[in-house]
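Missing here is one protein chain; the remaining ones are kept as they sit in the complex.
For clarity, chains are labelled A and B in written order, and residue numbers in each chain start from 1.
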Amino acid sequence: MATTQVPLTTGEPVLVQPGQTTRPKRFREYLPLYVAISPFYIVFAIFGIFPIAFSLYLAFHAWDGIGPMKYVGLGQFRYLLSDGDFWHSILVTLEIWVISTIPMLFFAMIIAVLLNSNVRGRTFYRIAYFIPNITSLVAIAIIFGSVFANSFGLSNAFLQAIGVGQISWLSDPWGIKVAIATMVVWRWTGYNAIIYLAGLQAIPGDVYEAARIDGASAIQTFFRVTVPMMRPIILFTVITSTIGGMQIFAEAQVLVGDTGGPGKAGLTMVLYLYQQAFTNSDFGYGSAIGWGLFVILILFSAINWRLVQGRSGR
Amino acid sequence: MTAAMVKRGFLHLVLLLGLAISIFPFYWLFVMASNTTGDIFKYPPKLTIGSQLLVNMRNMLDAIDFWGSFLNSLFVAVVTAVLVVFFDSLAAFVFAKFEFPGKKPLFVILLATFMVPAQLSVVPQFVVMAHLGWVGSFKALIIPAMVNAYGIFLARQYAEGAISADLLEAARIDGAGFFRLYWNVAVPVLRPIMSFLGIFTFITMWNDYLWPLIVMTNPQKLTLQVALAQLNSLNATDYSMVMAGTLLAAVPLIIVFLFGARQFIADLAAGAVKG
Partner (left out) sequence: MSRETTRRSFLTALAGGTAGLMLAGCGGGKNSASKTTLWYWNRSLDDGFLAQANKHFADLHLEPNKIAVDYKPKLLTTLAGKSFVPDVTNINSDIATYFPDQDQFVDLYDLGADKVKDLYLPWKWELGVTAGGKMVGFPIDTGPCAFMYRQDLFKKAGLPTDPKDVEKKVATWDGYFEVAEQFQAKNPKVKFVANISNIYSLALAQSPKQYFDKQGKFIGDQSHIKNAWDRAVEAKKRNLSARIVQDYSSDWSGGYSGGGIGTLNDAVWAAFILEEAAPSTAGKWRVCLGPGGTGNKGGSFMAITKYCKRPELAFEFIKWLQQPTLQTKTYTEIQLFPSANSSLADKAIIAPDKYFGGQSSGQVFAASAKALEPAYYSPYEAIVSTAYTNELLNVENLGKNPDKAWEDALSQARRQIKHKGLSV
């Protein structure tokens, strides 16, 4: 009686040991199971699937949310493809992504490597580096907004002190992008460092031992042994930061407002969606933008996946 | 020996530099919140802590309904966290320890939902809320978030290893029904992952900005992040007051977080590596 043979008559649910086949039971016994997992599917059906389907429907209409909906066929999509502002927002998002993600993952790896060598107070460092990740986005945008201000910011004071001179950060397109990128780097470096650290710690010691015996230097070990073993984790962080980078909203909106600022330099894709859908009251076009955003996201994630996985044939 | 010491010293230096960068903005925030607006606008800026903190806080409390929005955020975050912990762990338990018809396809659907980006559904989600009559009410924030695939997935992985089949079997022989199996066997074992999910959900809901900005149109029911953004755009002239509000909005979460930080970070890392 060590393995479970559940009597059919008790009406109790079926427990199964690994390797045992299930026997067809009465539906009633499965009922509690289905009930238990149903909340997810119900919530997802109403607030996940249906909105997506509805979004596709909306994208074929023009609607301000209040009046009647007007069917416009492919009009919204045609407009999307020819909309300078949409493409501009994609460019802005990508530019910010490049100047934020690459330094961020680089710093994260360095920190992880440093923490991996037996330093004291590792836990303390991990917690301290993680704090930026749980800070309110709005608060960060306000703080950094004042650091990068045109006429009174801390960064300009610093630049002046080292003789470089003032920069009108928030009036200059690249200044704005750098400010937003800085916020992203500040927020996510610690998080990624902790993940890299966990990955490093999962590498068995004998791998390093073998490399040392082979006479590999520290740098060679790093690039030929460590990095390849970390590839799945690096892929994970690249993908998550891609997804995250495509969705930047709060930092940009609080820093430069709904219009995206001078030269629309802070107009990320999601900010543009918000602007068109809710500031311009164009729900149809907002939905079309959402779909455009989705396509770009998939494309870009696929590219990144390919790049990191490389031609290793995995 | 000295080479190693130098190396160690260098190590610590870099780490401390990174630490300083991580923490400095909070110091700076405190400096700004405790000085006058004039001091903030001065060039070069004043770098030391001032004496105006209480004054600025009082002004800020006059300018917006800070405590109201604070409590709103607290309510939403706590309720969602509790619901998520319950529903996610329940579903995870089922997927981990039971067999039933359709289990595989249902699980695949669960995984597939990871693919869906939130921004795609922001507009239609709003319309759904409008039809339900939930725009401006907390339900619009809580219900869509109260159960999620990420949590179920994470908890399932944990449950598979942690819950012993023998224990379940023994309890079932004692006559336990499904719910009792969950409550008495699974929950005590799942406690660590449940607390992780709870904290994670709380933080996510607390910091959420885009969706509450769109859907909480009722001025009485703003969450803290939206109220803070309003404070910022309304009062560019009394900047130190805005900083005081920012300080009060950001710091409490961090202090509370510190209590559970160690375990939380460990769980986060473990989850990422497995995934």
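Criterion: a residue touches a chain if its C-beta (ideal position, glycine included) is under 8 Å from a C-beta of that chain, and two chains touch if they have at least 3 such contacts.
Not measured: the values here are computed from a predicted model.
Chemist: Of the residues listed, B:Leu29, B:Met60, B:Ala229 or B:Ala272, which one is in contact with the missing chain?
Modeler: Reading the full complex, the residue touching the unseen chain is B:Ala229.
Chemist: Among B:Phe138, B:Phe196 or B:Phe257, which one touches the chain that has been omitted from the display?
Modeler: The missing chain is touched by B:Phe138.
Chemist: Tell me which stretches of chain B touch the chain missing from the display.
Modeler: Missing-chain contacts on chain B: residues 79, 86, 126-127, 129-130, 133-139, 142, 175-177, 179-180, 183, 214-215, 217-221, 229-230, 233-234.
Chemist: Please identify, in ascending order, the residues of chain A that touch the omitted chain?
Modeler: On the side of chain A, residues 62, 64-67, 70, 72, 75, 79, 82, 150-151, 171, 258, 262, 278-281, 283, 285 touch the unshown chain.
What we mean here is this: only the chains that are shown with their structure count from here on.
Chemist: Enumerate the contact residues on chain B facing chain A in the complex.
Modeler: Per the touch definition, chain B meets chain A at residues 8, 11-12, 14-15, 18-19, 21-23, 25-26, 28-29, 32, 40-45, 87-88, 90-91, 93-95, 97-101, 106, 109-110, 113, 116-125, 127-128, 130, 143-144, 146-149, 152, 165, 168-169, 172, 177-179, 181-182, 203, 206-207, 209-210, 214, 224-225, 228-229, 232-233, 239, 242-243, 246, 249-250, 253-254, 257-258, 261-262, 265, 268-270, 272-273, 275.
Chemist: Under the stated contact criterion, what part of chain A meets chain B in this complex?
Modeler: 4, 6, 12-17, 22, 30, 32-34, 36-37, 39-41, 43-44, 46-48, 50-52, 54-55, 58, 65, 107, 110-111, 114-115, 117, 119, 123, 125-132, 134-140, 142-147, 151-154, 156-157, 160-161, 186, 189-190, 194-195, 197-199, 202, 233, 236, 243, 246-247, 249-250, 253-254, 257, 269-270, 273-274, 277-278, 283, 286-287, 290-291, 293-294, 297
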